[in-house]
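Omission of a single protein chain aside, the complex is shown with its protein chains in their original locations.
Take a look at subunit A:
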Amino acid sequence: MKDRNTIIESGMLEMYLLGLLPDEKVAMLEKMLADDAELAQKYAEIEQDFENVSLENAIQPPDFIKEDLFESIRQEYTDVKQLPKEAKPQTFLWIAASLAALFMISSLWMFTQWNSTKEDLQVTQKELNDIKSQIQNLQTDLESSQLLASIVKDPNTLQYAMKGNAKIPGGFATAYINHEAKSAIVNVQKLPELPADKTYQMWADVEGEMINMGVIDKNKDVVVMNYIDEATSLNITIEPKGGSDHATVEQLVTNVYL
């Protein structure tokens, strides 16, 4: 009861009516109005009295304001109704066109990327193959060098210098023969290059007969030849490509007696 009178006397009800009450007090007062019928009745009276005062002091507005009001409300309706109808398909069209354009651009970009990646891959593969072949060559060179080194280092290895004759002026080969290991290799680095249809071939002279020691592969610096027992001399001839069964003695370029 005290609360109710305090509220009435404080002027909160008319403040609330005028919209001047702070938000926190509004919530409190609304709860009290909901709970206290007598307070609510008091407020309803004040509301009614203020409404009566307003009605007694009413001033008739010009008629056109009502017309303007309804025109403006209907305008809002048509704006609301028309916008989706006209704007939506256009919006969707724009969205669709943008998406299509985006898709095309991204596809083109991806295609370019794919092509460039493909080219890159080919280049990489070629480089890889080159490297592989270089490694292969290095491996071969290493094997040759290791073979040469192992044979040269061996105290049982005999070294023969084979100086070239007038057919290959300035050319020479070095043969390494190891009778213990029964191995024969020849360094052909200094033998001059031959036409493509010709090849060097090495022979061992055993009791007057030329025994084939093998065709010299000029791609290698050191070539392993067949070791022939009881050879009395080593001979190198120029033969047709692929080698011959019998030595062409006229084409002898160098020889050395063992």
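Just so we're on the same page, contacts are C-beta pairs under 8 Å (C-beta built on N, C-alpha and C of every residue); 3 or more make two chains touch, one makes a residue touch a chain; residues count from 1.
Note that in this section contacts and distances are computed from a predicted model.
Only one of "RNA polymerase sigma factor", "Sugar ABC transporter ATP-binding protein", "MoxR-vWA-beta-propeller ternary system domain-containing protein" or "Glycosyltransferase, GT2 family" fits the UniProt record of the hidden chain, and that name is "RNA polymerase sigma factor". If you put the hidden chain back, the residue from A:Pro61, A:Pro155, A:Pro169 or A:Pro195 that touches it is A:Pro61.
When the omitted chain is restored, the residue from A:Gln48, A:Gln146, A:Gln189 or A:Asn226 that touches it is A:Gln48. Touching the omitted chain from subunit A are residues 9, 11, 14-15, 17-20, 30, 33-34, 43-62, 65-66, 68-70, 72-73.
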